[in-house]
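Only one structure is covered here, and it is reproduced in the block below.
Shown here: the complex without one of its protein chains, the others still in place.
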Amino acid sequence: MTRSFSIRSSPAFLAGAVVLLLAAALVSGCVGSDPSVEQRSISVTGSTTVLPIAQIAADTYMDKHPNDEILVSGGGSSVGVKAVGEGTADIGMASRDLKSSEMEQYPGLVEHVVAVDGIALIVNPENSISSLTLDQIKAIYKGEITNWKDVGGSDRQIVVVGRDSASGTREFFYEAVMQKEEFVRTQQELNSNGAVKQTVAQTPDAIGYVGLGYIDTSVKAVNINMDGVLVEPTIDNVENKAYPIARSLHMYTKGPETGLAKDFLEFLMSAEGQQIVSNEGFVPII
Amino acid sequence: MQKNRIESQTIDLFTRQNKEKTISCIWLGTALVAVITIILILGFLFKEGLPAIIEIGIPEFIFNEIWRPTSENPSYGIYSLIIGSILVTIGAIAIAVPLGVGSAIFISEVAPPQFREAVKPAIELLAGIPSVVYGFFGLIVLTNWLRILLDLSSGATWLAGSIILGIMALPTIVSISEDAISSVPKDFRSASLALGATRWQTITGVLIPSALSGITAAIILGLGRAIGETMAVLMVTGNAAVIPDPIYNVLSPIRTLTATLGIEMGEVAIGSTHYHALFGMALVLLLITLFVNLSATYILARIREGQTGSSRTPLFSHEQRKQIRSIIILSILVASGWISFQIVGFHGIAILAAILTLGYVGSRFLSRQSKEKIAFGCVTIATALVLFALVAIIFDIVSNGLPAITWEFLTESPRNLGREGGIFPAIVGTIYLVIGAIAIALPIGVGAAIYLNEYTLEGRLTRIIRAGNDLLNGTPSIVFGLFGFAFLVIFVGLGVSLLAGQITLALMVLPTIIRTSEEALKSVPDSLRHGSLALGATRWHTISKVVLPAAAPGILTGTILSIGRAAGETAPLLFTAVVFSKRFLPGTVFEPVMALPYHLFILATNVPGADTQKYGTALVLLALVTGIYAVAILMRRHAQKTVRW
Partner (left out) sequence: MKQQNNALETQALNLYYGSTQALIEVDIQIPKNKVTALIGPSGCGKSTLLRCFNRMNDLIPDCSISGSILYHGEEITGRSTDVVELRKRIGMVFQQPNPFPKSIYENVIYGPRVHGIKDRKELDAIAEKSLKGAAIWEEVKDRLHDAARGLSGGQQQRLCIARTLSVGPDIILMDEPCSALDPIATAKIENLITELKEEYTVVIVTHNMQQAARVSDYTGLMYMGRLIEFDTTPVIFERPKEELTENYITGRFG
């Protein structure tokens, strides 16, 4: 029974198509931009670790200079390096140093250290452990110590949580704590500070490492036992170099910075900019 | 005079033929888009991956199980990652296929029609939940739940990954299988029932075999999403690059190729061996996908041949098939025995044995009517489980997200890293991205389906197009992102822009639209086409006025699933279209935008203290997708009501 459906239903189909097309047209002809003259705009992209600093700094800067626009996005350190190297972004953010391959490919990049990030060891609040030596941490992450009782805790298997292979945090941890010895292969690898914290918060036997800004009541930060002296992971302790695990965060420009990029980096290095750094849980460089 | 008239008629005929030819060429063009894209992607992966493969050597790369790319003595073996991907996928199949097909059966054959009207859209809604949300649900709820329930030291396991991927594949499998089952001609049902078969016998004996091609397509599409999924898996499987010991230990942590790509691609140093090795890995992933898809296509073709009667000898003789079946059943039994032993020890084996004994006794002594009741019970439970997953995830989002929803949250720009202020630009950005992506992908996808189904006979070209399409479907979303960055942003020079994001998303959803549109066109009976052609209508006229309206509901299903996927994706946008914060709405398509899933991703991973806003963003995203769905579903319902034959 082929009724006259074609006539009756094609309007619905057409209507749908028209809605879609109209909406698409809307996309291209959309309103919203500021009409003022001499608008400057730069884009900042890269490491998601550095992103909070850049974003708040950009917001504060733009509040003062309404004609300037700073677009911040994150995709990872390598995206930052690549984007600034290829010229699709004005500033690249990275939580690690440039690799030799990157220096070869993009020889003109200029490095700016904008902050220091302290790395804290965290355990579940139920865990009775409150301090560890660097050797103990290394042994745990190497897989030589697999039970909490061997470092003075209860008789439970340790769940080792770390960051992914490409993470700048892990790279730093690998150099500073592991002294370039290999991680145990069963360690869980997560892709962000947030995920590490979440996992440690809900896994009673886990240990992990995150940036200082992530420490809250859902996890317990472990003090580092430096030859009998317990050092708490705090911004102050990183600043006065008592706390041993800290790395610098970078921004890169292609050649010497100019224009808005220069103004923005200067703002970041100013006292006000560095205040933002410490508000976000990072360690200021001045 | 007479002569003139004939001439003008010939000219008329000629131009009409020309028009038809032009139209046919246009559709061929659209059909080739998928193929060209996949060739470009493959070429790009090959170019970037080759240096690593040459440096490392294929045997070392594929068969070494140590993946330690950033150590002093780097090792680039991806064997354990390949195994991880395969195991998680197998687990996801084991979970999603029975549940998905069971629910499809329940919805189309067992439940009353009103239930179908309500539940099918609800399940399709699952497809609109962003994968980041699945990941978070997995990380916060599921792994914790598994850890406590099974008394593990950590719930981040192979099992958790398979459950999450299974749930993610479900909407596609349920929705498309249901379409396939309900489009089996009514005659078959009547004939079987008139022979005295029970409804259950009719379902297993006639409906499922007849709908097998659609169901297989559903499974391939569903798993395509699962295999290419990055964000959700990397949050729940623990990502330890080890091979489970023993291999069937579902409680071991595991790491997949996609998770490795998703995690490491953003941070790896450009140009290093590690960087090239990741591209090599993406290439391997695509080749595995290609292999799986080709085998599925081959099997599917044989099934179709068996149904429509071409004279090639069947793949296996009747006796061989029997043997193969018993081997498969035996191995499934052994495997499930081991797995239940692993999970709950000897009790597991006892429970399994009890179930098997019951099943055997049941099949011997129960009447057909009782069997039907049990089977209907099972599919009802399957549907209930699917709905339970839906409700659990949505409840999680709504209960945590509702406190964040204020007028300010919906209408203002974010402040203080999204901890304050609102997400208005992200809402608008997501709408632009999705609508743009659909506006690009829908005409191309439907055009390709029209070409494949209406303008050409099965041959080498259609096989190439289909293979290209399947391959595109299995391409991990992160690879789309990288491809979009390398090709659209840098090579074409679009920059990080709305347009680059729209095109990238469009390419990503294209396979779903092509596949579902093709199935929809296929289910339109030939008699309709012949009826129109016999009236002297041109082929294009027949298609646009008769075939397309009849296929509209199926095409809309594909579009709905695509909207969900496009709206919730983070990875393809990461490098192509988004910024974390933007004060003004984009003025042109060449400006970057904010997007909800990306906002959510950054809040979740790198902004401490934004938990409420995180869930609020997820809730808004869900509501937005629901809204777009509602429109599409209403359109589909309207089309279904007016199209009957």
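So that you can tell them apart, the chains are marked A and B in the order they are listed, and the count of residues begins at 1 in each.
Note that in this section a residue touches a chain if its C-beta (ideal position, glycine included) is under 8 Å from a C-beta of that chain, and two chains touch if they have at least 3 such contacts.
The structure presented is a predicted model; accordingly, all values stated were derived computationally and were not measured.
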{"item": "Touch partners, limited to displayed chains, of the chain removed from view", "value": "B"}
{"item": "Of B:T198, B:T256 or B:T516, the one touching the omitted chain in the full complex", "value": "B:T198"}
{"item": "Residue of B:V206, B:L482 or B:L561 in touch with the missing chain, whole complex considered", "value": "B:V206"}
{"item": "Full-complex contact with the absent chain, from B:D151, B:D187 or B:D526", "value": "B:D187"}
{"item": "Chain B, residues in touch with the chain not shown (by the definition above)", "value": "113, 185, 187-198, 201, 205-206, 209-210, 305-311, 314, 368-369"}
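Here is the rule we use: only the chains that are shown with their structure count from here on.
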{"item": "Rounded Å distance between chain A and chain B, as computed from the means of their C-alpha atoms", "value": "30"}
{"item": "Sites on chain B touched by chain A in the complex", "value": "66-72, 139-140, 143-144, 147, 153-156, 234-235, 238-242, 253, 255, 260, 262-272, 274-275, 415-417, 431-432, 435-436, 438-439, 442, 485, 489-490, 495-496, 498, 502, 527-528, 531, 545-546, 548-550, 552, 556, 574-575, 578-589, 592, 598, 602, 604-609, 631-632, 635, 638-639, 642-645"}
{"item": "Interfacial residue positions of chain A with respect to chain B in the complex", "value": "1-3, 5-6, 8-10, 12-13, 15-17, 19-21, 23-24, 26-28, 30-34, 43, 45, 47-49, 51-52, 55-56, 58-59, 62, 69, 71-79, 81-83, 85-86, 88-89, 95-96, 98-99, 101-102, 104-106, 156-157, 159, 164-168, 170-171, 174, 180, 182, 185-195, 197-199, 202-203, 205-206, 213-214, 216, 281"}
